[in-house]
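I'd like to ask you about the structure that follows.
Note that one protein chain of the assembly has been removed; the remaining protein chains are unaltered in position.
Chain lettering (A, B and C) follows the sequence in which the chains are written, and residue indices restart at 1 in each chain.
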Amino acid sequence: MAAVTQDTAVSTGRVTRAFIYLLLLLFALFYLLPLYVMGVNSVKPLEEITGGNMMALPQVWTLDPWRSAWSTAQIGVEPTGLKPYFLNSILMVVPAVAISTIVGALNGYVLTKWRFRGDTWVFGLMLFSCFIPFQIVLIPMAVVLGKLGLAGSVPGLILVHVVYGIGFTTLYFRNYYAAFPTELVRAAQIDGAGFFQIFWRILLPVSGPIAVVSVIWQFTNIWNDFLFGASFGGTSQPMTVALNNLVQSSTGVKEYNVHFAGAILAALPTLVVYIVAGRYFVRGLMAGSVKG
Amino acid sequence: MTASTAPDFRTRLQDWLPKLVLAPSFAVTILFVYGFIAFTAVLSFTGSKMLPNFKWVGWENYEKLWALPAWNTAIVNIAIFATLYIVICTAVGLLLAVFLDQKIRGEGVLRPIYLYPMALSFIVTGTAWKWFLDPGIGLEKVVRLWGWESFSFTWIKDGDMAIYTIVIAAVWQTSGFVMAMFLAGLRGIDNEILKAAQIDGASNWQLYRRIVIPLLRPAFLSAFVILSHLAIKSYDLVVALTGGGPGRATEMPATFMYSYTFTRNQMGIGASSAVIMLMTIAAIMVPYLYAELKEKK
Amino acid sequence: MGFLDIRNVTKSYGNVEVLHRVDIAVEEGEFLVLVGPSGCGKSTLLNMIAGLEGITGGEIAIKGRVVNGVHPSKRNIAMVFQSYALYPNMTVGQNMTFGLEMHGVPKPERERALADVAKLLQIDHLLDRKPGQLSGGQRQRVAMGRALVRNPDVFLFDEPLSNLDAKLRVDMRTEIKKLHQKLKTTIVYVTHDQIEAMTLSTRIAVMNKGYVQQLGTPKEIYDTPANLFVATFMGSPAMNIIPAKVVLRDGVPHAAVTDADGAERVLRFSQPSLTAWEGKDIHLGIRPEAITDPEGADRKSGNIQSLSNRVTVTEPAGSDTFVTMTLGGRDAIARMRADASVAAGQSYDFAVNMDKAVAFDPATEARILP
Partner (left out) sequence: MRRMMKTTVKALAVLAMTTSIAKAADVEVLHWWTSGGEAAAVGVLKDNLAAGGTGWVDMPVAGGGGEAAMTALRARVTAGDAPTAVQMLGFDIQDWAAEGALADLTATATAEGWDKVVPAALQAFSTHDGKWVAAPVNVHSTNWVWINKAALDATGLAAPTTWDELVAVLDKMKENGITPLGHGGQPWQEATVFDGIVLSLGGDFYKAALVDLDPAALGGEQMAEAFNRLIKLRSYVDDNFSGRDWNLASAMVINGEAGMQMMGDWAKGEFLKAGKVPGTDFVCIRFPGTQGSVTFNSDQFAMFNQSDAGKQEAQVNMAKAIMDPAFQSAFNVVKGSVPARTDVPNDAFDDCGKKGMADLAEANTAGTLYGSMAHGHAAPASVKNATYDVITAAFNGEYADGAAAAAALAEAVAAAQ
């Protein structure tokens, strides 16, 4: 077998291939399992869940839990379902992802193409922000947000997510731009392009793959955040807090089917992002972040 | 001769612009990361209870912290968890990446399946996992219903084994991501090297062990860093799965810190545990960053 | 005062000075080549002219205007890069007119300039392609086109041919030379390839370790290298450098070369001034083409010396045959006509054109001036 057209030049025997397929499928099952559990139980009536087998298909199929989770379940005092919180999340996630990605791109651009003394130190210091446990910043963050007058507001949440996101986005873009020929920047300078013109006209158009990585990463992290959302969301709480309210009621009746439906609803945007952009994700990783 | 050696305005602006652009991020990092770390460090020496106060108590919080059995449990747990989690995730990720790289039909379907858990928060999947691991309704029951009556899988209920269930769920969540990183690394390897090795007579196994895996070193390093910080930060995973139980058998530094700071009104002790966590993270990250940035210079 | 003046220019990174007091005046229409091994400072100097790197000391002036601190785009220069630096997201046409666009040149004018240059370089048919779809040679042309469109005062070339294969490189070299002759532009050209330097330039600056070792016409550089470095760097195969001692025979200075077996050969110098060096060690420099078979010796030379030696290797190169011998304990190469009959192991009587020989002071490595 000619290996020329292969992804790798490795050729494998028939038995080995069968084994590989089997193993890959087994893993796929493993990964899909929780999703299956959630899915299957979200279309069962409650009695079937509390009484029965969590793996079994429903005897009675129902979409009521989904309707309930989306529009009628009790989240706070109002039986609004998750619907309004969805909008809150979008209002927070979109600007936060956009800003942190653009800032990360600009930082990466400066750190690779406009190097200065101590730039690696600056980068190292910024990078460390990826690694601090968010629980510890809660109280001081509250003080700062209060001082800025951003406490309990969407802009406040956006600020928080941008602050703790730029470490990652800067890392991604820096690694990506490091491989981008500096000569192009010089050529553009001689051509008379300024700092921002070079960025917009030369670098940004070729940043697609890494922008995908950055957006996916930021989108999932911010969308899934609960701690900041609950603490700084105020009256515009994001989806996760609503979902948590739905799922975590301590002294009320637990409607597991609604919980599962709500959980899937809350996860849909990130799922869609991963499935749609997944292929670019690997490509983007290839282009930037795992290069030595 | 017009001898003006002073740079014109535009040039000076262009000199300053990059730094100006970077400055907000840097300032924000200094304040929101290092300022807050300093704040936490200061808190750890105070008698803060429910809200921060600045009554100096010296090393008292640290002494109390190390005397708490739960903290020691947390330390042991994180050691077990981090080791297993990093090793298994890396192994599974590498295995899947290598297999997926064999021109597999349906790669486009399999890849998102492996990746999607990373997209979900444990607030979403926690309940499903809890159920699945629960002997009464989950795997054990299902397997028994299938006819294997003696099957037993009660780890999550067993104080000694519960930590391993957390490893399983954690591996489930991130191994796909690690797979993607390795896959990217594999795709980046020059095919000619592989052909050369095959001509040299290397078997597939030797090819991977001697040539490919050493070439994946950057991917290994990135994976290690990402996994280790996820391990140390792991919080919602534990809360969703075991709530720190049975008893406090699955207490981790992150859950420990959260509970002392926010629910037990012992902010001083919480802060001291945070400082120790940060020092651990720094001990892992700083040498890596140093080596990484030094090399690239 | 030249068209492009580099006056006492130095460059330091921190405490490390990487470029030491460079002084070059380039006339209008001149083709100056900066040549030297990697790390010699030639690219740094070029970048300083371009304004891509700051100037630590001294001045650079273009057309009498000191440009220290002036932004690259305001210097009216254009640059061709080693990797061509074509913007991958733009078409060839957009690439070429980007600079004009940035300088606010109106569109019709840009189109006209583009059409002219595209025609000149015969790349009209490529204008709508992306750089990724071009061959190496085509990219090279586009990169030059991008510079030409700007119609700058000074063209800067940073090793523009080093990414091409051997054949294309030769073709493009000729092309650049033709362009220069046609357009009479002022060019500063950086290369590490001494053949490019020799063939293209009107003047060469040979650089090493941050110093300009010698500045001169190609002929000056080749025939009268200022020091050992220039002598060995320029020319291929390199100049033979043979340890020798100056002896006087009949009051005339000779170079005495002692072989490993103790045998001494003596070659008469053409320069009487070397008498002053009697009894001292020198390095004798003879280019391979000055050591030939007797029939191939330069008939205009007034000082052909015979040298009998054993041939160790012969390398027929088609047009010439290179013959290696051992002289003064070192390999020395002779350049023979292709039909000279010589075989390895044989002894052979070489003809050495001592008119072309130069002597270097071993201590300073500088050429001993006649």
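Criterion: a contact is a pair of C-beta atoms (placed from the backbone, for glycine too) under 8 Å apart; a residue touches a chain by one contact, two chains touch by 3 or more.
A quick note: this is a predicted structure, and the numbers were derived from the prediction, not measured.
Asks: For the chain that is not shown, enumerate the shown chains it touches in the whole assembly.
Replies: Answer for the hidden chain's contacts among shown chains: A, B.
Asks: One chain isn't shown here. Among A:91, A:125 or A:277, which residue touches it?
Replies: Of these options, the touching residue for the absent chain is A:91.
Asks: Given that one chain is not shown, which residue among B:26, B:151, B:164 or B:262 touches it?
Replies: Result: among the candidates, B:262 touches the missing chain.
Asks: Pick out which of A:35, A:69 or A:154 touches the chain that's been left out of the picture.
Replies: A:154
Asks: Among B:70, B:88, B:193 or B:221, which residue is in touch with the absent chain?
Replies: Answer from the full complex: B:70 touches the omitted chain.
Asks: Using the document's definition of touch, tell me which of A:89, A:129 or A:231 contacts the absent chain.
Replies: Hidden-chain contact among the options goes to A:231.
Asks: Mind listing the chain B residues that contact the chain we can't see here?
Replies: Listed in rising order, the touching residues are 49-52, 64, 67-68, 70, 130, 134-136, 154, 156-157, 159, 162, 241-243, 245-249, 259, 262-266.
Asks: For chain A, which residues touch the unseen chain?
Replies: Where chain A meets the chain not shown: residues 50-51, 73-79, 91, 95, 98-99, 102, 138-139, 141-143, 145-147, 150-155, 158, 196, 200, 227, 230-232, 234-237, 241, 244-255.
Following the convention adopted for this analysis, only the chains that are shown with their structure count from here on.
Asks: Highest contact-pair count belongs to which two chains?
Replies: The chain pair sharing the largest number of C-beta contacts is A-B.
Asks: In whole angstrom, what separates the CA-based centres of chain A and chain B?
Replies: Chain A and chain B have C-alpha centres separated by 15 Å.
Asks: Roughly how many whole angstrom separate the Cα centroids of chain B and chain C?
Replies: 56
Asks: Listing for chain B: what residues touch at least two other chains?
Replies: Residues 10, 14.
Asks: Which residues, counting only chain C, touch chain A once they are in their complex?
Replies: Those residues of chain C that touch chain A are 47, 50-52, 71-74, 77-79, 81-83, 85-89, 98-99, 102-103, 146, 150, 158.
Asks: Note which residues of chain B are touching chain A in the complex, please.
Replies: 10, 14, 17-19, 21-22, 24-26, 28-37, 39-40, 52, 92, 95-96, 99-104, 108, 110-121, 123-125, 127-129, 131-132, 137-138, 141-142, 145, 172, 176, 180-181, 183-189, 191, 194-195, 198, 204, 207-208, 217-219, 221-222, 229, 232-233, 235-236, 254, 257-258, 261-262, 267, 271, 274, 277-278, 281-282, 285, 289-290, 293-294, 296-297
Asks: What residues of chain A sit close enough to touch chain B in their complex?
Replies: The touching residues are 3, 6-10, 12, 16-17, 20-21, 23-24, 27-28, 30-35, 37-38, 53-55, 103, 106-107, 110-111, 114, 116, 120, 122-141, 144, 163-164, 166-167, 170, 178, 194-196, 220, 223-226, 240, 243-244, 247, 256, 259-260, 263-264, 266-267, 270-271, 273-275, 278-279, 281-283, 285-286, 289-292.
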